[in-house]
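So that we are looking at the same thing, I have put the structure below in structure tokens.
All protein chains but one are shown in place.
As written, the chain order gives the labels A and B, with residue 1 at the start of each chain.
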Amino acid sequence: MNAASKPVPSHVGLQAQSPWRRVVLEFISSPTAVVGLLVLVLIMLVAVLAPWIVVQNPYDLMQLNVLDARLAPGSANMDSGYTYWLGTDGQGRDLVSAILYGLRISLWVGIGSALIAAVIGTLVGLVSAYVGGWLDALLMRLVDLLLSFPVILMALMILAWLGKGVGNVMLTLILLEWAYYARTARGQALTESRREYVDAARGQGIGPWRIVVGHILPNCLPPLIVIGALQIARAITLEATLSFLGLGVPVTEPSLGLLIANGFQYMLSNEYWISLFPGLALLITIVAINLVGDRLRDVLNPRLLR
Amino acid sequence: MSLPERNAAAMSTQAPTQTPTLEVRNLCTSFYTRAGVLPAVRDVSLRVAPGRILGLVGESGSGKSVTGFSILGLVDAPGRISGGQVLFKGRDLTQLSAAGLRELQGNRIAMIFQDPMMTLNPVLRVDTQMIEAVRAHRTVSKREARAHAGRTLALMGIPSPEERLRAYPHQLSGGMRQRVAIAIALLHAPDLIIADEPTTALDVTIQAQILSEVQKLVREQGTSLIWITHDLSVVAGLADDVAVMYAGRIVEQGSVADVLDRPQHPYTQGLIDSLPSRNKRGQRLRQIPGMAPDLLSMPTGCAFAARCSRATSVCAQEPPEREIAPGQTVRCFHPGAADAQ
Partner (left out) sequence: MRSESTPLIELRQVSKTFGKAADSSVQRLLQRLHVTRPRPVTHAVDKVDLRIQRGEVVGLVGESGCGKSTLGRMVAGLLPVSSGTALVDGQPRDSLTPEERHAMRLKVQMIFQDPSSSLNPRLRVDRIVGEGALLHGLTDKHGFDDYVSAQLQRAGLSPQLRQRYPHQFSGGQRQRIGIARALAVQPELLVCDESVAALDVSIQAQILNLFMDLRDELGLTYLFISHDLGVVEHLCDRVVVMYLGRVVESASVDDLFARANHPYTQALLAQIPRFDVRSTRYDAIQGEIPSPLNPPAGCHFHPRCPHATARCREEVPALREVSPNHLSACHLNDLS
């Protein structure tokens, strides 16, 4: 055995350290981000488990008692005597139940649309970067076009055409959001495709699609994850805005935005809680997502990575 | 003003007793990272006399650049000078206020970086930057400052300086940019220049031109120069003295003739022996096995022991710096010429 085949001693342990491990360690080093994450996890838990937590199904009109309408926080139920901790709304809904169900819709719409948009947008971006030429030019001009319109205006136009409904709101959000991912994925893929590991893979006779999906895509993920986190927050706010304007979800299935809108008319008669508590829930959710997203942006910064 | 005619005590044969421009005593610089304390520079002492060139040689992670930055007080957090003195003409720079340091930087002490764009601002014309640099430390009219800038460029062997003054950095080639950056460093005829690998990224023909010009200017102006590099061959031609760094310490220093021709430390010998020109053509090179230790988990004692063929049990202790010949010091328990072993 000659010297060349003698293993070189190493100072690092044998344990594999995925590049993501560093991201996790960096992430948890920020207390605010960890608090944000915990709050977010809690919100998601109660949203998912809402049907088993709440005292009434706020969507079931049979369970609502109009006589209980607009009760102040802490009032008791006329029939079964349980307490309305956060009061009731104009239809006599328990606000705690309504908020949890509203969170369900908001999160479902926000996360669902952001994820679907991420998949579509990333795919479009990769295709655009890989194929290049006129297809790239066409797709990117379409992206420019989408991004140059005010989002609210576009959303109002699309929803006016599609009509109300949770599915339609999601479709609208996906139509508006994929462009962000597409542009980022394309830019990142172009940068990555110039790196030498791509040449090395080509030299090894690895096919183009394998290189794009197996080699380039994993390196494009960090900025896409950051955009994803912030887009979820954006989608939730946008859905709330649309519902507030009366174009989002139907009145029978109120999301947070619709709850705020419904309570809005009672603000002047000092029945603040109908709008305030759904508003607070929305605020806490958005702040938590943004805290997580900001920290992700810091730790996934490509200049710090590698 | 014209550049000082301080050619007086130039060429190499100075007595080491002359007051040094710079004397570094037991300098320690550490980086306090979340992963632990990283001792980048450990107990470094060196001196540079006027008109002399010191080559500071080492591999990546040896602490040679951090030493240069520490002398100038340019170490950023999480790094900190944790001990020792940096005496510049008798004043301890580590005790100086930020304002006091700024007064010296770019004026009496200048730095040249590997990337000239560390010095040059890409959106400003060369003359704007040079005039600003002149007037930062001297009250002269813009016209005078510009004339001085032109003269300094000419001094660096830059053809048609007037044209270069009007250019933006991106209009210049890499070699020309580095020359302009060096000219900016030379504007105030500083007493000390610290150059961190300024020719490493340049082509050999350009490097040769810059090396010979810098050497000439330093001799003429009586400037002290510390040239930080990984390239022993550059040091061999350029420097008067050489200090070899390994894992944060200077393991050997002395005159170029002594250290490069009669290396005493096994690491210095290993470095020289691994140069292709010091090996028989086509034969395996004499290599140093292994690699430099991780600064975060440094072994006790001599940091080179794990790679050293002479290492014995005594090397588990820290070897002291010993003067082995007049002006040549070594940190090793087993110094000596390679053949003696």
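The rule we apply is simple: contacts are C-beta pairs under 8 Å (C-beta built on N, C-alpha and C of every residue); 3 or more make two chains touch, one makes a residue touch a chain.
A quick note: this is a predicted structure, and the numbers were derived from the prediction, not measured.
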Checklist outcome for this item: Of A:52, A:134 or A:161, the residue touching the omitted chain is A:134
Checklist outcome for this item: Given A:150, A:163 or A:203, the correct residue touching the omitted chain is A:203
Item to check | Per the touch definition above, residue among B:165, B:272 or B:295 touching the missing chain | outcome: B:272
Item to check | Absent-chain interface as seen on chain A, which is shown | outcome: 2-8, 10, 12, 14-19, 133-134, 137, 195-197, 199-206, 210, 214-215, 218-219, 305-306
Item to check | Residues of chain B (touch criterion as defined above) contacting the omitted chain | outcome: 59-60, 173-176, 203-209, 211-212, 215, 230-234, 236-238, 256-257, 260, 270-272, 274-279, 281-282, 284-289, 291-292
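The definition used in the following text is that only the chains that are shown with their structure count from here on.
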Checklist outcome for this item: Distance between the CA centroids of chain A and chain B (whole Å) is 52
